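Only a single protein chain was left out; the remaining protein chains are all shown in position.
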Amino acid sequence: MTDADIIVVGAGPAGSCAAIAAARSGKRVVLIERGPFPGSKNMYGGVIYPRILDELIPQWFETAPIQRWVIRRSTMVLSDTGALNIDYRSNAWGQAPYNGATAYRPDFDNWLAQQAVAAGADLICSTTVTGLLRDDQGRVCGVSTDRPDGDLTASVVIACDGVNSFLAKQAGLYPNANADNYTLGVKETLSLSKHIIDERFGVRDNQGVDIEILGGTSGVNGGGFIYTNLDTIAVGVVLKLSKLSAQKKRPEDIIAELKRHPAIAPLVEGGEVVEYSAHLIPEAGLEMMPKMVADGLLIAGDAAALCLAAGIWLEGVNFAMASGMYAGQSASAAIDASNVSAASLKSYTNRLNETFVLQDHKKLRKIPHLVLSDRVQHRYPAFVTGVVERMFRVDNPTPKPGVRRIVREERKKAGIKLSELVRDALTGLKGFG
Amino acid sequence: MTIWPDISFQDRIDTSEFRIHERAHITVNDDSCRGCTTRECVVACPANLFVPTSDGGILFNYENCYECGTCYLVCNKEGAITWTYPEGGFGIVFHRT
Partner (left out) sequence: MTIAVCIKWVNYSGPVESDTPDERFAGFSFADQAALEWALRIAEKSADEVLVLTAGPVGAEAVLRDALSRGAHRAVRIDIDLTSDSSVIARSLVGAMSQARMVWCGDYSNDRGSGSVPSFIAAELNIDQALGLVALELPENANASFTAVRRLDGGRREQLLISGPAVLSVEGSTIRLRRASLKNTMSASKQEIQVITATGDRVETPALRPYRPRPRVTLAPIGLTALERVKHITDTSSSKGHGETVHAEPSVAATLILESLRKWGYLP
């Protein structure tokens, strides 16, 4: 008899949802986390889209530790001195069923893991999984940990161990783990009074704002973000690893420069840094995804590169929660069918293919690399802000130039070929359209 | 100019909680670094833990590490960095991120 039916490695959003789903179907589940509590190692930008929880935790919004409900989403394009802001506000997002919410991960992940415990899973913290156990036929049959007497056996192991997933790598499922496919996120949590945040961002009560920023990262391919919590704001940048060292710019200096941009400074002014944090993002989507199934083993969440990083619009927590849930369900079904071979566990990838998890990824396949491409990063911001600047500028008595002429002139000034522009526009349309 | 409290790098790092274990979870092989001209780690490590020494080596401290994984991904030298997670329960502990 095995020590457990299912071992879930990592109590992030993927792992906790896997544990909830498996425990609900009556399995003996052990959820192992290396941090002293779930969420202690986890950092992100700041917005969760938790609708997928409707299925696992009805009325989740009544107990989840939410900071603010996002009712405004903005995308800013920054040139050296200008900013183009696309802003959408929906007060409907401030009420059930809600859209997005800001939350601290040490709060949210801990809460989610407690839901797994309530569903019957055993949560073991402060325990690092160091490897996979295999039976004599090479099938995964458990994990080893860094505790004395630390081996634990199970029918299925679900690896939800995040972006560095040493388990997926150890299982040989990760051919494309190189620096080109990752971005580094660094972030400052700034304390500001609730009153000031409400005023600066035009919200009240527990309404929140999410701002993604293109440009403003000191020439390092990437993007920035600002999110509002109750009495702090998160300011950070996401930087392409392979470009970071080439540009000889340090991450904290890039944040400092972003904070100094004339369009950003008024938003962050006076905020005292109360926490600094850093984490990697698997950025390349389908281009880097590992095989997610092996005999006795499933991979979910960031460990499977399921984070949807459409450039700078990061959705990872919802993809992690969904993939974790499907992994938990498939593992349980496979155990019920007394067959935990890769073929039997394949129902997991089928599920991912049928749902938004892989469909969104397929749709946006080319977007991550497009948004982080040199053109979009270095030339388009100057181009679009240039166009808009001239459209809005009043140069009396000179008559207004036609939009077409402005676009042509600004495009040339920014050094963009028409053919490139058309191609990128098509990729963008195919992705987002 | 805008005003916000300037923060030294040490003050920045001090905003994070590190539960330090006596075992170094990451080690750097100084010999490999001596021949390295690109020094990706020095720029990229968000905790600024890779410090070039005057004699051409690299001084590395593991204590204030965010366990992000950047260094082993950007370093192109096979075997320069040995990277593991700290013992369970130790290392970085985030509060409000």
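A few comments on the model shown:
Residue numbering begins at 1 within each chain, and the chains themselves are lettered A and B in the order written.
Rule of thumb we're sticking to: a residue touches a chain if its C-beta (ideal position, glycine included) is under 8 Å from a C-beta of that chain, and two chains touch if they have at least 3 such contacts.
In this text, all values refer to a predicted model and were calculated from it rather than measured experimentally.
When the whole complex is considered, the residue among A:G131, A:G150 or A:P401 that touches the unshown chain is A:G150. Touching the missing chain, out of A:S40, A:Q207, A:S277 or A:T349, is residue A:S40. Subunit B meets the missing chain through residues 17, 19, 22, 87, 93, 95. In the full complex, subunit A makes contact with the omitted chain through residues 30, 36-37, 40, 106, 110, 122, 124, 126-127, 145, 147-152.
By our rule, only the chains that are shown with their structure count from here on.
Subunit A and subunit B have centres, each the mean of its CA atoms, that are 23 Å apart. For subunit B in complex with subunit A, the touching residues are 2-5, 7, 9, 11-13, 15-16, 19, 38-41, 43-44, 46-48, 66-70, 73-74, 85-89, 91-97. By the touch criterion given at the top, residues 34-36, 39-44, 104-106, 125-128, 145-147, 163-164, 177-179, 182, 184, 186-187, 189, 229, 232, 234, 241-242, 244-245, 247-252, 259-260, 265-266, 268-280 of subunit A touch subunit B in their complex.
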